[in-house]
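Just one protein chain is left out here, and the rest sit where they should.
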Amino acid sequence: MPNNISFYIFAVGVLATATAAMRLRNPVHCALAAAAAFAGLAVIYFQLDAEFISFAQLLIYVGAISILVIFAVLLTRGSDIQPGVELASPHWLTGLAIAVLVAFVIAVPVCSSSFGEKIAPKMTVAPVKLIGEELMTRYLFPLETMGLLLTVALIGAAVIALREPEESEIRNPKSEIRKQPTTEELVAEVQP
Amino acid sequence: MTALAEPPVMHEAPPSGTIWRLAEDRSSFAGPTDDRAGGLPDHDLLEVALGPHHPSTHGVFRMDVVLDGEEVVRLKPVFGYLHRNHEKIAEKNSYLAAIPYTDRLDYICSMTNNWAYVMTVEKLTGFQPPERAEYIRVIVGELTRLFNHACLVGFLLQDMGALGTPLMYAFREREKILDLFESLSGARMMCNYMRFGGVRCDLPDGWIEEAKQVVAEFPRFLDEFEALLTGNEILLVRSQGIGVLSKELAVNAGVTGPMLRASGVGYDLRKVDKYSIYPRFNFRIPLGQHGDVFDRYMIRLLEMRESLSILKQALDTIPAGPIVDPKAKQRGLRPKAGEAYGRIEAPKGELGFYVVSDGSPNPYRFRIRPPSLINLTVLEDMCLGHTIADVVIILGSVDIVLGEVDR
Amino acid sequence: MTPLSQYLFLSTLLFAIGFAGVVTRRNAVIVLVGIEFMLNAANLNFIAFWRYGVSGAAPTGIMAVMFSIAIAAAEAAVGLALIIAVYRHRKTTQLEKLDTLKG
Amino acid sequence: MNNLDQIFVYAKYWLLSQLPGGVQSLVSIVLDIIAIIAVFGTCFALTTILERKGLGRIQNRYGPNRVGPCGLLQPMADAIKMLTKEDIVPFAADKVVHYLAPLVLTVPIWLAFSVIPFGREMSAIDLDAGVLFFFAVGGASELAVFMAGWSSRNKYSLVGAMRAIAQMISYEVPLVLATIPVIMLSGSLNLNKIVEAQSGYAFGVAQWNVFTPWGFAGFFLFLIAATAESNRSPFDLPEGESEIIAGFLTEYSGFKYALFFLGEYLGLFAVTALSVTLFLGGWHAPLQVLEFLPSWFCFFVKFAAIIAVFIWVRGTVPRLRFDQLLNFSWRFLVPLTLVNLLVAVVWHFTSLGAGLDQSLRWLISAAMIVPAYVYFGRALSPNRPTRIYQYAE
Amino acid sequence: MLGSGIIKGMVETARNFFGSYVSRERLTTVQYPEQQLAPHENARTIPLLVYDGDMEHLRCTACGICEMECPAQCIYIVKDTVKKSDYLGRMQFQPRVFDIDISVCMACGICAEVCPFDSIMMDQVFALSTQNRFSGLLLHKEDLAKANGYFHAIHPSDAGDIDARRDEDKRKAEAKAKAAVAAKAAAAIKSSEASAKQVEVAA
Amino acid sequence: MQTPEQIKSLIEQNVPGAQIELVPNGSPGGPASILIDSDHALAATTFLRDAEELAFDFASNATGIDWPERVIKEKNKVKKMVDGVEKEVEEITEKKTPAFLETVYHLYSMSLSTGPLVLRLRTGDRGQNNHLPSLTPVWRSCEFQEREIFDLFGIVFDGHPDLRRILMWDGFKDHPMRKDYVEPDDYEYEPTPHDDVLEKAQRHYAQEATV
Partner (left out) sequence: MTDEIARKELEKQGVVITSMGELYNWGRKNSIWPLQFGLACCAIEMIAASMARFDIARFGAEVFRPSPRQADLMIVAGTVTKKMAPQVVRLYNQMPEPKYVIAMGACAISGGPFKQGYNVLKGIDRFIPVDIFIPGCPPRPEALLDALMALQKKIEGDTLRGANRPRHIRPDAPSEFPIPEFGEHDLVPDKNPALFHPAAVLLEK
């Protein structure tokens, strides 16, 4: 089944790039791999007939968040790629063990459930219009809240990231222009 | 973008008595501090070397720029990539042999270079060029000024990223003038036309008529040029208020030519030194008020119109007669020991030659005072606080030719 | 057609990868990326359950994911701004060095 | 007439009918892809040569005219040379990323063409969220530009890439905002439906969006934003030759450079095609009397006209400075597109049985958009008095 | 109003675009290999050596003035060992070697200006590109020598003036020679007469 | 404009201790130049710039001249008693001038439209004693020109804000505009063998043969 095969291809791709994003040394590579993982997820959403979400995922995760991450990496450059610096945190082994445990804990119920046989029903409604209608009716309040949240977040981010004025540190070279000696001063210099 | 609707209005003012007046505060002459031992903010500085191969440095010129973000905090010009030892070569060769080398100084305006040099040697020897030769010199000199300014505006727009259209139009007109030069002197660029006490050959038949036609058609080109450029909002916003040069600093730093006049100092050697036969012609000196890139651009456009007026007068009144002083000697010239400094108003500023003779057939000391180099003294002062994109157009507005800067 | 469980496994693994990244990496920016992976794993669950749910029902899963994406965007913006602000002060993004609340 | 109009559609179905049913859907996709690549590949080749020739004419010269008839084989020669040129990867460069960048740029751009209706019944996929899809795949180009600039390990490249990203992000906002009125008033994100909504003729003239006040303003705002989005002059700062050599392309040579070149032109084509679809009625003929023309012909005429305008602008204007570029987006384009949104709303509600005269609707809309234009235009550069030049005698 | 300046500029470029299809003034290209501009009579590129008649009658006398005055020092002359008679009948040296290194020559024309024998003149060829740095750019006497007819073709008025002057010189010289011959003859007659007289006296 | 003599006396009045010499100029109508001792140069030039009646605000040209040690032979016709008869005899006197480097400044006034005033400064010799005061603090226009003089002539300007080589590269050792500068031997000796080049070539190839 082509759908099935392509799902596995993309699933493996997503997992591989996500692992790369978590394991690579250079943070820029991590960010790029993460972008690839997000794009792969978008394809999987598309296969699930959620095309609107798929495009939104591309637009926001690949087009915006990845770029933000890259900018953040570049703005904080130099702190992580020196060869001497340890990549992982000191307790990485414990962390990894917990992660495996978590995966195991979630995977067990999935295996034991009957989801394996569940087959998707045939889609009948084109969802984009539906989404719009739902947003404007049932989800109007959350939508407004989300708008507010985004606005606040944007302003907040801008305020946090604004460079604090460091007047005391910056010496403006323009204000440091040497004074031109006057005739008297020069004469005095020459004739002590 | 600007809300400026109509192109700048030109307006005549009555001639003022003084050329300029020194302000009381003289603190701005000294350059920006050269503080390698600190003094610059230490965060996020980016050092960029623009050149020597860079599309906008007009040849082989380098600027070591230190950027704070996009803002220039230090700029050191580096010269010498076209240092061709003009002075040394001229000191080894005869006086006559130096003339073709002067062509290659400011290789856009060979005629005015010739002129400055032969004028200096005339001062040294006392040769007196005849009237017709003086007229021819004025005509070719002003033609040179025309296409130099046109090309400069073209290059400036190229630096602003205009894909060469203005430059193409400028070169279209330049070709017409070069045709005139070629039929007169035999070469397009390196004319080697002037001689001590005159010029090398007389005008060919019909040359005056051709020149008159070129001069008559030129204003139409200028109008088109202005329609294309002067009102363009992008040009205005890119050039106004950029690279401001104050009067005081300009004078103290020896800036000359259109750049000085854009800063508001009406110092034009054609009026001040009254050399050659310029006092006979009626022309004006346009002055800027702001001293920024836009003023330098406008001053050049306005100067072209004045040059056209000189050309019209000169072409109408050129007398017949000899073209070279009969006393003058070209080959084997051995001036008496002495020295002379001659200077003319070249299109780029004051071009001076300083020749010291010790009585031998070659100059003992041969010095070129290049306007381009000395105008660059204030480059850093003009660029500080602007961005790299501005640096490029500020440099473009200075009008340098590396052959002259490095010699 | 792919069974639902495959999506859930994918989601589980993605979550675990993200989690592992969060707990093992030292660079704050990468930790943030790990958090985004965990969010995405949840989103995938929402979409999958919606898709395999009752046909023609209200698109609740899609709605949840939409809001989740929006919140992720806000989170990324604020989080990264914070990291940059901290970096300005401390010249590092190493998390274990950022253990005091003093600026 | 109808035959000519649908000739490509019929040809495709005839071809499919010759094949066994199992592979038909696959072959259909492949055919669509081949068609898009062939058409826009040719467009790319033609545009490069016609641009060079057109710029030549603007500049009083011929332009390339010696390779093949009238110089039309010039792009082929360029392609052969580019393909066979040595591919230099700088020693310090990040090899993998350097290699991937041109692919990441070029591949998604092709996807964008799949939702554009090039003629009646002629769009590769009829996506419900077509406009969203278009912008979503466009997002990858930012990433590609960053990858190119960063992996080259060259100051100019990095500066160029950063400029490009900042520019693309800033101009995506007005680009999308200029699209929104169209989506609002057509009630769909589906590009086919948007074209559908612009069908019909009033007094023999088509009812395109551009013939409404919000559409007219929106069209120009969209075009300006599109110019910037595709890095064309006067917004070609990322490659500003006079400042930063060739921007993020500085270290690219040979085939990879050609791919970037291709990607840039494809991006230009994509936004142009979108602008035709959104504002110029897609494949509809401009006048009722011209309806006999094949729909794809109408589409490509409009397409070519807009490309010509891009070339014309490129031959005329200098480049903006970077801060001016961002200011222009945030202080001029974004507010104006928001005002335009308002105009569209007013236009929409005045038509709903308010019984207003058509000219009055125009007047109201103009009264909103023109003062805003003048106000924001002035606010961009205050205090610029007319200059006066004096003469010293 | 914002944008008016740009639109004005665009009108200007559009005028040039459409003008290029109708007006020669707006399409100034000369398509080089097929079309060529008529060279100006004064135009100069590299030097040439003029000969009258055949190669044996180079006007050059190997005097070395051009070699000395050449600012770039690109001329190299070696005198021949035998003298030949020139157009005035005077015995002159000719150059055995006359090389010009056009990879150095700067086409200033000073050599032509200082040549007292109207021998070295300026050519108008410019398509001199070569793949060979040394042998391709060192022009020998054979490459430089051009017939007077060629010189007439490129610099008609100069050549005319020079020829007229040379003809005049030649005529004068011939007249002088004739007069000299006549005088000699007369003197010879006189002297023979005188000697005859002496003889007579002696006799 | 004041004559050089007047200017000389004006400086002497206003800058106590300044020693000024007038250097004549042999060219027709050329102005004489004034030679200032380097100790008082800065004060004198500042005075020249700031004095109301002089106002030399514009230093157009600054350059150096190299004067190596020279023997000037002067032929004088001297009346002498030779063998009791007064005869005019040509006598050759040899005058040795010591070596020095010189800088020349051409000053103009933009506000008064006067000029030029030619100003000279001389170093003690061409070796160690090659220091001169920099006039860049007085006129910015000297900045690059003095760097150039430093580069090509080797005059060290005290008080110059940024005295580095300007035309030649930093590791360069010579001062090429000096009269005794020897150029690097890098001709290929072909195909312009002029006499001096020929000679040089023969030496060069002889040398190469031995190596």
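Descriptive notes on the structure:
When the chains are written out, they are named A, B, C, D, E and F in that same order, and each has its own residue count from 1.
One rule holds in what follows: contacts are C-beta pairs under 8 Å (C-beta built on N, C-alpha and C of every residue); 3 or more make two chains touch, one makes a residue touch a chain.
Just so we're clear, the structure is a prediction, and the values are computed from it rather than from any experiment.
The chain not displayed here makes contact, within the full complex, with B, D, E, F. The chain that is not drawn here is touched, among residues D:V39, D:V67 or D:I180, by D:V67.
Shown as candidates are D:A246, D:C298, D:V317 or D:M368; the residue that touches the absent chain is D:A246.
Remark: the residues of subunit E touching the chain excluded from display are 27-33, 36, 45-46, 71-73, 76, 78, 101-107, 126-137. In the full complex, subunit B touches the hidden chain at residues 52-55, 59-60, 80-85, 88-89, 92, 100-101, 104, 107-108, 167-168, 171-172, 174-175, 188-190, 402-403, 406.
Counting over the whole complex, subunit D has residues 52, 56, 59-69, 71, 73-74, 76-88, 241, 245-246, 249-254, 257 touching the chain that is not drawn.
Just so it is clear, only the chains that are shown with their structure count from here on.
Comparing mean CA positions across the assembly, the chain most remote from subunit F is C.
Each chain gets a centre from its C-alpha atoms; the one nearest the centre of all protein C-alpha atoms is B.
Counting C-beta pairs in contact, the chain pair with the highest total is A-C. The geometric centre of subunit B is 43 Å away from that of subunit D, both derived from CA atoms.
The set of subunit D residues touching two or more other chains comprises 58-61, 315-317, 374, 377-378, 380.
The set of subunit F residues touching two or more other chains comprises 137.
On the subunit B side of its complex with subunit D, the touching residues are 1-4, 6, 8-13, 15-16, 19, 46, 48, 54-56, 70, 157-165, 168-169, 172, 228, 232, 234-238, 240, 266, 268, 271, 284-290, 294-295, 298-299, 302, 387-390, 392. Taken together, the subunit E residues at the contact with subunit D in this complex read 1-3, 6, 9-10, 12-14, 16-17, 20-21, 26-29, 31. The part of subunit A that touches subunit C in the complex is made up of residues 1, 3-4, 7, 11, 14-15, 18-19, 21-22, 27, 30-31, 34, 37-38, 41, 44-45, 47-50, 52-53, 56-57, 60-61, 64-65, 68-69, 71-73, 75-76, 79-80, 85-92, 94-96, 98-100, 102-103, 106-107, 110-111, 113, 115-125, 127, 130-131, 134-135, 138-139, 142, 146, 149-150, 153-154, 156-158, 160-161, 163-164.
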